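Before anything else, here's the structure in question.
With one protein chain withheld, the remaining protein chains of the complex are depicted in position.
The letters A and B name the chains in turn, as written, and every chain counts its residues from 1.
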Amino acid sequence: MKKVIVKLDDVKKSYGDKVIIPKLDLDVYEGEFLTLLGPSGCGKTTTLRMISGMENVSSGHIYLDGEDVTNVDATKREVNTVFQNYALFSHMTIEKNISYGLKIKKVPNDIITKKVKEMLELVQLQGYEKRKPSQLSGGEQQRVAIARALINEPKVLLLDEPLSALDFKLKKQMQIELKQLQKKLGITFIYVTHNQEEALTMSDRILVFRGGVIEQVGTPKELYLHPKTRFVADFIGDSNIFDGIITKISASSNTAEVTINDTVKAILPNKNYQEGLKISLMLRPENLKLVEKETSKNCIPVKIKENIYDGATSKVIAITNFGKELNITLDRDDKIYPVRSTLFVKWKMEDAVVLKGKEANEE
Amino acid sequence: MKNSNSIFKKITTIPLKFYAGILIFLPLLYIFILSFFRNDYYGGIIPDFTFDNYRMLIDVVYLKVFLQSFLIAFITTFICICISYPFCLIIKTKKETTQKLIMTFVMIPFLTNSLIRTYGWIVLLRKNGVINQFLMGTHLISSPLSLMYNYFGIVIGMVYTLLPFMILPLNSAVSKLDDSLLDASKDLGANRLQTFFKVVVPETLPGLFNGSLMVFIPAIGLFFISDILGGGKLMLLGNLIKNQFLTARNWPFGAAISITLIIITFIFVKLYKKIGGKMDDLGGGL
Partner (left out) sequence: MKKKYLHNLFLLLVFAFLYLPIIVLVIFSFNSSSLNIVFEQFTFRWYHVLLENRSLLEAFMNTMIVAFTSTIVSTIIGTISAIGIKKYNFIGKEFIQSLLYIPIVIPEIVLGISLLSIYTLFRLDLSLVTLIIAHITFSIPFVIISVRTILDSLPSNLEDASSDLGANKFKTFWYVTLPSIMPGITSGALLAFTLSLDDVIISYFTAGPDSNTLPLKIYSMIKTGITPDVNALSALILVVTIIILMTSTVLQLRKLRKETEL
C-alpha cells in the first residue's frame, strides 16, 4: 500500500451561498504525479488553493503527511506552488527570487548560496543568477518558478496551469522536462490543467472535475479507453457518441442489441442490460473504419464531407444518413475517398464504450 | 492571519475615507449648501434658504460672463484640436524613440510653472514687446499691433497653457490607431480628408473627448490668464467666482456659480463616459 501524503476528508467549499465544492474526498499518494483536470470554473484551482492554504475550507479536513493542516496558515504549510504565469518577483534577480523562501525563513547565507546553486543546476540555469525575470524567455521563467518552489523542499509541489502561457512547441518540451524532474526528485506533484493532452502526457493519475465534483479518477489509459461518463469521453480525446436504446438481449451469444436512431443496430457484449435501457455509445475516431460494402451489424451508411491531412494522420469527417457528423482517423495505408462518396463506417464490437446512467443522455 | 489582515485593511482604507470625506466631499457639500444661503452686506452668511443666487445667474450681466467664458473655452478647445490632430498624426509616422523624445519635450514646459510661462508671453506680446519689435524692425508693420489685453491675448495664453492636455490623450489614442486601418481606408478609395473624418476621428473619439474635457473645463476657470493677458478687462467665470469670494464677498453667489460649473463638468464627464472613455485616462494621461 502506497503512503498517502495529502488527504482531503469531506471537504466543502462555498463563497456565501455559492457552493464551489459540495463534497470532496481525495487521497494523493507519495511520489505520484496527479492531475486535476477540468474546464475552467470546475473547482480544480480552488482545490489546489485549499491544499496550499491560500484558501480556507468551509468544512472538512486536510491532512498533509498524516498531520491535520486544516487550520495551518499557507505560510507554514510544507507545500509550495508553481503559479500560473509564474508570479516571479520582477524587481528581484533570479538568485533573489529563488532564495526568497529561505531568506524569509532566515536560513544562514552560506546554506542559501549552496542551495541556490544546486537549484540552478537542477533546472539548468547556471549563470543566470544576476539576471532579472524580464530578461528570460517564457520557458526559463517557468524553470525559475519551479526552482523557487523546490528550494523549500516541499512535501508536495502544486502546479497551477504552469504551462498555459507557453507556445505549443515549448509546452511540449516543458511537459517532458516536468515529468523527468518529478521522476528524478520523487516528490508528489499535484498539477492543475484544463488541457487534456497535458494531463494524458504527464500524469500517473488523472482526476476529472466537473462542477466541483469528481467525475472519474484513473490512469490516463483508463480514462481514454474506458470513460465512464459522456463528459469524460468528450473531455478526453476525440469521440463519436451515439444515443440509443437496448432493444434485444441475446442470452445465447451473451450480447445486447442497441438501436440507434430507430434504424441502426449495434451489438454489444451484454453486461446485465435490460431491454428499454437508454445508453450512449462512444467510439474513438481511430476505431471507426470506412468500408465500401455494408456489413450486417455495427455499420452505418455515411457520406464523406471532408478529408483532413495534418501530417501525421489523415482524418475524415463523414455524415451519417441521420445527419450526425463523425470523426474518423485513417490508418497510414487506408484508401482516401473523394468528398461526397457514399460509404459505410463500421467498428468492432469490443471497441464500443457504453456510457451509462442518467448522465449518459444529458446535454 | 485574520488579525493582521484586518489591521492591514484598516491602515490602507481609513486614511482614504478621511481624505475623501473631509477634504473632497465635505467642502463640496458645504459649497452646495452655501449656494442656497443669503449674504449680508458685510460679507457674512445668513442661513436662509433661497434660490436667489441661482436666479441671479440669469441676469444679463452674468449671462454675458457665462457666454464670454464658454466662447473663449470653446475657441481654445477648437484651436487645440486643430494643432493637436496634425501634430499627433505627424509624430505617428516617426520612429518610436523619436516619438518618445517629442512627447517628453511637449511635457517639459507643461510641468514648469504656468504663471511664469504666461508672464513670458507679456514680454513677447505687449506693445513694445519682442514680437512687435521684430515686426516693426523688419518693416512688416508700421505701428505696433495690440496683441494682448484683448481676446487674442487671452486665447493665446489659454491655448499655450492647455495644449499639452489635448496633445497627451489624443496622442495616446492616435498612436494606438492601427496603420492598416488608414491603409484600408485609402485602399477603399477615400482621400486624406475623408479618411480623417470617417476613420481617424471616430476611432480616436474617446481621446479627443478626453482632451476637450481637460481643455474646456480648466479654460473656464483660469482667471490669472485673463488677468494677465486680458488686462482684467474681460470678465470670465473664473474671475467672477474669484471676485465673489475675495472682493465682493458674496460667498453664496460665488458658491452658486461654482455649483453650476460642477454640474456642467459632470454633464461633460457623463458624455465622455457614454462614448466609451475611461475615468482613469482623464488623470492618467498626465
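Everything that follows uses one rule, which is that a contact is a pair of C-beta atoms (placed from the backbone, for glycine too) under 8 Å apart; a residue touches a chain by one contact, two chains touch by 3 or more.
What you are looking at is a predicted structure, and each value in this text was computed from that prediction instead of being measured.
S.K.: Which displayed chains does the hidden chain touch?
M.R.: A, B
S.K.: Using the document's definition of touch, tell me which of B:66, B:209 or B:224 contacts the absent chain.
M.R.: Checking the options B:66, B:209 or B:224, the one contacting the hidden chain is B:224.
S.K.: Which one, A:56, A:152, A:201 or A:327, makes contact with the chain that was left out?
M.R.: A:152
S.K.: Have a look at A:76, A:271, A:293 or A:332 and name the one touching the chain we're not showing.
M.R.: A:76
S.K.: Considering the whole complex rather than only what is displayed, give the residues of chain A touching the chain that is not shown.
M.R.: 52, 54, 74-76, 80-81, 83-92, 100-101, 104-105, 131-132, 134-135, 148-149, 152
S.K.: Where does chain B touch the missing chain, residue by residue?
M.R.: That gives, for chain B, the contact residues 1, 4-5, 8-9, 11-13, 15-17, 19-20, 23-28, 30-31, 34, 83, 86-87, 90-91, 93, 100, 102, 104-109, 111-124, 128-130, 133, 160, 163, 213, 217-218, 220-224, 227-228, 238, 241-242, 245-246, 251, 254-255, 258, 261-262, 265, 269, 279-280, 282-284, 286.
Going forward, only the chains that are shown with their structure count from here on.
S.K.: Approximately how many whole Å separate the CA-defined centres of chain A and chain B?
M.R.: So the centroids are 57 Å from each other.
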